[in-house]
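Below, a portion of the complex is reproduced, with chain positions unchanged.
Which chain is which? They are A and B, in the order written, and residues in each are numbered from 1.
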Amino acid sequence: MLLISSKPGHEQVESDLRRNLDGRGRLLQSFAMTAGRRGFLVDGVDDRLDRLAALPSVAAARLVTAPYSLVKREERPAGSTVAFGPSQIGGRDFVLLAGPCGVESRGQLDEVADAALRAGAVGLRGGAFKPRTSPYLFQGLGLEGLRLLAEVRERTGLPVVTEVMTPEDVDLVAEHADMLQIGSRNVQNFRLLEAVGSIDRPVLLKRGMMSTLDEYLAAAEYIYMRGNEKVVLCERGIRGFEPRLRNTLDLAGVALLKRLTHLPVLVDPSHGTGLSELVPDLARAALAVGADGVLIEVHPRPEVALSDGRQSLTPAALEELARSLAPLARALGRDLARLPGRQAEASV
Amino acid sequence: MLLISSKPGHEQVESDLRRNLDGRGRLLQSFAMTAGRRGFLVDGVDDRLDRLAALPSVAAARLVTAPYSLVKREERPAGSTVAFGPSQIGGRDFVLLAGPCGVESRGQLDEVADAALRAGAVGLRGGAFKPRTSPYLFQGLGLEGLRLLAEVRERTGLPVVTEVMTPEDVDLVAEHADMLQIGSRNVQNFRLLEAVGSIDRPVLLKRGMMSTLDEYLAAAEYIYMRGNEKVVLCERGIRGFEPRLRNTLDLAGVALLKRLTHLPVLVDPSHGTGLSELVPDLARAALAVGADGVLIEVHPRPEVALSDGRQSLTPAALEELARSLAPLARALGRDLARLPGRQAEASV
């Protein structure tokens, strides 16, 4: 099967293609891509790859196979990196992203952002649109939450990642955030994957709580094939049978993902365990297992958080965790990523 | 916590509410409901239920609690029924819905619909929009598939259920189909649940492969609280560790759902097992365990199906299955539902 992307402005690519298929092959799908391009999936003419690639309206063509091709490690053996604000995710440096589960108020967000800065985090997480199991639980501040995140980014320089729950909100969230998160419940919300696949903004795709690794990578491919190559994966725990733990954090899955795909892989030990006292140990294990960073939930007063307080670190606990990560990273031949101009503080 | 639905046209309900809260309580959320009404979630004034309910702009008010209230069995101890074409789902009669996994062509659909009629099915299932793990697999015929389903309904009288994958398609699918299916991957796609919650069309909500029963009922509540009470549940297998089976069909979950909720519960033994040879046994077990019906995948030539052929019955196998269900239903004090005027055929 062929994946062909047209050059932007070349509207006639479809007719060009059809003419060159002369009755063989079948155009299965066409779809919007980033940068004004369009993509075309064609079946049955794999042997014409070169000829079709040479069409003037065609930007690129290549063979693809189910369940996924473009995100495979073999495509980029050295691994790919994704820029998030001034930092790179996926390179030598291990990134610490921190923030509250849900944005609750400017005060809460400021307090957490300052703690994140002190700890040496390079990004701020926080939910404005909160997917909640029950319709009767706090659903996030919505647009107001997005605005607060953008304001705090202005103040602190911390780039922001926040969740988008439905295709029609993609533009709105992309206006306010530096990276769009797809939550674990939406890992196979294919229309949403397609929507974030055709914009030019990093995407943090969380693993579903029952995703096999192949299903997960196929979900990433939905985004990647549309031209948005800025995809970051995140293991956040799979569903298991242990009543004492919210999820089962699959660190072997992380080690295997790093071998199967070139995409960066983060770990979320907060959702991964559901217990704040386990978060530091698991964050260190994530670093040791080869992850590219961690996503840590922090709340000034976890006991009154509107969501997920049980798994949130206090600001002080976050700083303590960060202090323990630096020597560990060095022992592994890596370093902690730092925001420019903030090298010194937390690593003392 | 209160759920209040305003009368249509009553735009002033929000200000009425605020006036009557006089500083106590908090308006958490307001949302569109069916029939032009709006809903309001209010926190902290449970003791004013009667007073708020008496406001002229308010149609009804009641206490609700997380994770779900309205769909609980206690609300309707006798169980609720949902009309699907001329039949009722959820009453004394057991319904058989059948059809292909994906709509592939008019010929395929006609062949399967005729088999469904012969078997005594009271509805036709078939996917026009197909969620697929890989972006490189057949994704359904889309709008063309919806049209074929509508045409075949015209010809046969079989009401049609088909999947909707994203909020923006809800109106389009509702135009063509008698019941909208939410697939298991979207069971916690909350924006989609909200979208089908505010239209007047039956919804078949499939259980997610990782849903606990409480999570599943909370997802149903998302739909139901918006005024669409025509919700039908469907167990379709949860994820397990057995390599020989696609899923683990949770029939005890069905028996328990019937005790926890008043909503009708169907069973999909095709996805539930992934193996066509097991489908008849599990369909009979679904009837015996107390389900309200089954959803069976049928394909004229399973070996060439574009999706899920391994789990599809042939038309002949469907008819044989239907013949075995009738005496079993009678032994259980029930009957098979029939389309009007088609009583005699399959039960001979």
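Methods note: a residue touches a chain if its C-beta (ideal position, glycine included) is under 8 Å from a C-beta of that chain, and two chains touch if they have at least 3 such contacts.
Keep in mind that this is a model prediction, so the values were computed, not measured.
In this structure file the homo-oligomer totals 4 copies of one chain sequence, with 2 depicted.
Basically, only the chains that are shown with their structure count from here on.
Distance between chain centres (mean CA atoms), chain A to chain B: 32 Å. In the complex of the two chains, the chain A residues touching chain B come out as 1, 28-29, 41, 64-69, 131-139, 165-168, 185-186, 188-192, 208-210, 214-215, 218-219, 221-222, 225, 239.
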